[in-house]
Each structure stands twice: as C-alpha cells, then as structure tokens.
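What you see is the complex with one protein chain gone and the rest in place.
Let's look at chain A:
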C-alpha cells in the first residue's frame, strides 16, 4: 500500500507537484496520466526519494519513507524507466542480479532468482543469461528491465513510461505480460504514462494530473462516465468515450444463450472487439467460444446498451 499525503515539490516559485494526496491499495495498479510537465514523473520520483518532497509525506506499508536511508529505501522498491537503462557492460544475468547483489543475497539464491525471472518472461535462461543487453531486441531489453526491477521481490513497483519506446504490437504484448506478472506476485504498481489508452488498459485506478495538481483519482469507468473537469474529459476524448467504456469489459461477463452465424469470438476478448466484429461483418450477434467450445452469443443490441453512459 502506498499512502501519499499532501505531497508538494517546489522548484523556485513553481509547485511542480502541488498538494497531492492519494492512496494505492495493496495489489492494485495506479496509473498516473497527464501531459508532459504535469508533474507526474516528479510525483513518482518522490516515492522512492529520487526527488525529495518539499512538504508532505509518503508511507509505504504504513512506514514513513523519511525514516529510511534513501538508497536503502530504493532497494525495497522496483523501478523501471523508459529506455530501460540496462547496464551495457553487464550480462543479462548480472543486470537482473543488481539489487539482490546490493542486498548481499548468496550466489545460489541470486542464480535461482535470475533463472526464475527469465523463465517467467519467456526467455530461456541457458540462452539468455550470459548475453549482453545489446544482443537483445528492444522488447526483450524492456522485459529484462522489468525483471531486474522485480528481482529482489519488492512489494511495490514504480514504472515511468516503461513501454514508451516500444512499437504498438510489442507494447500491447508487454502490457499483457505486466498484468499477468502483477496478478502472480500481487505487486502494488504505480505507473506513469501520457497515453490514456494505456492507462485504461492497465489501471485499476487512474490518477489524472495537470499543472502539478491531482484532478481526479478514480477507477477507469468513473473517469470515463464522470470526468471531474473539462481537462479530464478532453484527455479521454469525447469521440472515444463509448469505445473506451466497452474496452474496459470482457465478453465473458455478457454472454447470453442463443445461436449466431459466422466466425465466433473468444470470451476473453473485450466488448470493444466484439462490437467492432459486429459492425465489420454486418451481424446483429456473434457466437462466443470458451477454449474453442461454443458457450452462447453476444448481441449488437446488448453492446450498444453497454456503451451508453451509465445512469
């Protein structure tokens, strides 16, 4: 759990972060969205004290971060940045082992953890452990960056535009991987992005920032249906609202009995994909499958109703 209380950072006479308070419950993903210069990165960097707050406090698991030596605090918190920042002179294995080595884990434990993480990120340890970062693709480097941040089993993970350098196809794969890993370890994540679509895809809660102030902090559906300010509304994009709403839910939860013609859709797909399929193929309903077996259908009428603003 991360508790941020009246956090402020002043440079000169400008408050880059202005009296921000929010709580990220344990095991949730808080995505901070804002334009550049909104203070979102500074807010993130005050949590592991890469930037010292001018006033206010941060508590992690109930403990005030000011009670720690800064570098020791950072060793307990995972940190991922855009462009991954892998050490070019260390192997993949040594990169992942960075924080465990700083914490003086024994060799066998470090090695086991490196292999476990590589396997988890679908990279064969035998093949990848001794490679140098430059021998990896951009997507693989990014995965190693996340693996390195998770190496010492941190309770919280801070991510600053972690997928910003990836192309769209690799990015959505990386986002799916992150969600899978977050579910597995139950890590509390705070992630900064300027991309509202990414925020909707990842966040259990979204914090919208502008000019140092926290404008709204709420689950995605609420951000879409009840934007707190004109700025939040503009960030969502009025033309995208119904589609963003549909993108938040899965077909699984809205299957109804009955038959439909044509190609089926998997129940794990989002409502947005189902809606697009209806429109594109000109059908009023699409059959739904689970593990390849037919379980029912989803209708265009139902999808249209779900896309409307909640009352």
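To be clear about the criterion, a contact is a pair of C-beta atoms (placed from the backbone, for glycine too) under 8 Å apart; a residue touches a chain by one contact, two chains touch by 3 or more; residues count from 1.
Everything below uses one rule, namely that contacts and distances are computed from a predicted model.
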{"item": "Among \"histidine kinase\", \"Osmoprotectant transport system permease protein\", \"Formate dehydrogenase-N subunit alpha\" or \"Cytochrome c oxidase subunit 2\", UniProt-listed name of the chain not shown", "value": "\"Osmoprotectant transport system permease protein\""}
{"item": "Contact partner of the left-out chain, one of A:46, A:81 or A:288", "value": "A:81"}
{"item": "Among A:1, A:50 or A:170, the residue in touch with the chain that has been omitted", "value": "A:50"}
{"item": "Residue of A:42, A:65, A:98 or A:140 touching the missing chain in the full complex", "value": "A:98"}
{"item": "Absent-chain interface as seen on chain A, which is shown", "value": "48, 50, 71-76, 79, 81-89, 98-99, 102, 130, 132-135, 145, 148-149, 158"}
